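Take a look at chain A:
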Amino acid sequence: MSALLQIRNLRVAIEGKEILRGVSLDVYAGEVHAIMGPNGSGKSTLAAVLAGREEYEVLEGEVLFDGQNLLEMEPEERARAGLFLAFQYPVEIPGVSMATFLRTALNEVRKARGQEPLDPIQFLSYARERMSWLGMEPDFLQRAVNEGFSGGEKKRGEIFQLLLLEPRLAILDETDSGLDIDALKIVASGVNRMRSPERSFIVITHYQRLLNYIVPDVVHVLFDGRIVRTGGRELALELEERGYDWLRSEGELVLPTLGEQ
Partner candidate 1 sequence: MPVQQDEVLQQVTQSEYKYGFVANIEEEIAPVGLNEDIIRFIWERKGEPEWMLEWRLRAYRHWKTMQEPRWAKVVYPPIDYQAISYYAAPKKRHVQSLDEIDPEIRRMFEKLGIPLEEQKLLAGVAVDAVLDSASVATTFKEKLAELGIIFCSMSEAIQKYPELVQKYLGSVVPYTDNFFAALNSAVFSDGSFVYVPPGVRCPMELSTYFRINAARTGQFERTLIIADEGAYVSYLEGCTAPMRDENQLHAAVVELIALDGAEIKYSTVQNWYPGDREGRGGIYNFVTKRGICLGRESKISWTQVETGSAITWKYPSVILKGEGSVGEFYSVAVTNHRQQADTGTKMIHIGRHTRSRIVSKGIAAGHSSNTYRGLVRILRGADYARNYTQCDSLLIGSSCGAHTFPYIEVLNPTAVTEHEAMTSKIGEDMLFYCRQRGISEEDAVALIVNGYCREVLLHLPMEFAVEAQKLLAISLEGSVG
Partner candidate 2 sequence: MAAELLEHLREQFLRLEQTSSEPSELLQQRRRALEALLQRGFPTTRHEDWKYTSLAPVLRYRYEVGAPASEELPSLSMVQGLPQPQLWLLDGVPHVHELPAGVELRTAERFALNGARREPLPGQLVDVEGDAFVALNTAFAPVPLTLTMRESLPMPMHIGVVTQADAVPRLGQPRLLMSVASGTSAALIFSFAHHGANPSLTNAVFELLLQPNAALDVLLWQDGLADAFAVTTLAARLESGARLRVWTLSFSGALVRNNVYIRLAGGAADAQLYGVTMATGQRLVDHHTRVEHEAEGCSSNQLYKSLAQERATVNFTGRIYVHPGAQRTNAYQAHRALLLSTQATVNARPQLEIYADDVRCTHGAAVGNLDEQALFYLRSRGIPEAQARKLLLYAFVREPLEALPSDALRELAERSLAEHIQLPIEEFA
């Protein structure tokens, strides 16, 4: 069986500056991968390119999602194929209610899966059930998309959308940043609830803390646009203890050989 997501030697630039300098990664169905790395290492760029942001320029490489050429797909086609990005900074859309937004999105995704669209009543009960899992306020659906949400509410909203849309691959871009421990637990419980043999996760984070609650199968260290280390959970703990600086010297030694692989 081939991997759900296959990234081959991906090189990406923005405004002429190369950010990802040859990333390769396989994520199999059911796996949880954590990608760690210092600020500016390219973690969020990887998430953005996978989701289809147009300002990034792919210089080289290939990404297959369930066998399809992901880089040729429009952002909405990727979403309908089951790729979900939990945004680090979810955007506010004034005047558009969460209910309108999410029902539109959900019905698009359902249509792509060959399912019947949900009418407003069905949608409401479907959504409310998932809201209760995350302990969300009932007025959430009536509020404008992310407008006036606190940082924690926004992140919880992203996880709620993950529960709603049931993607095959969810990419969590620094979902833990700015969350207190209680909010972190709620977010993690939402993710853990969704873990299944068919569904994969890429958890992008700066800190090890989140990985106490979402236990990854594989941990990668992204450094200066390349994956310099891959290991098990213990790698995250090592990073926690030693920081990222030790990779700097090691990176220089290790990189050439990794790059040639």
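Regarding selection, all candidates are chains of the complex that A comes from, given by their letters.
Observations
Following the convention adopted for this analysis, a residue touches a chain if its C-beta (ideal position, glycine included) is under 8 Å from a C-beta of that chain, and two chains touch if they have at least 3 such contacts; residues count from 1.
Everything quoted here is computed from the prediction, not taken from an experiment.
Within this complex, chain A is touched by candidate 1 out of 1 or 2.
Those residues of chain A whose C-beta lies close enough to touch candidate 1 in the complex are 51-53, 74-76, 78-80, 84-85, 87, 90-91, 93-97, 99-109, 112, 117, 120, 141, 144-145, 161, 165.
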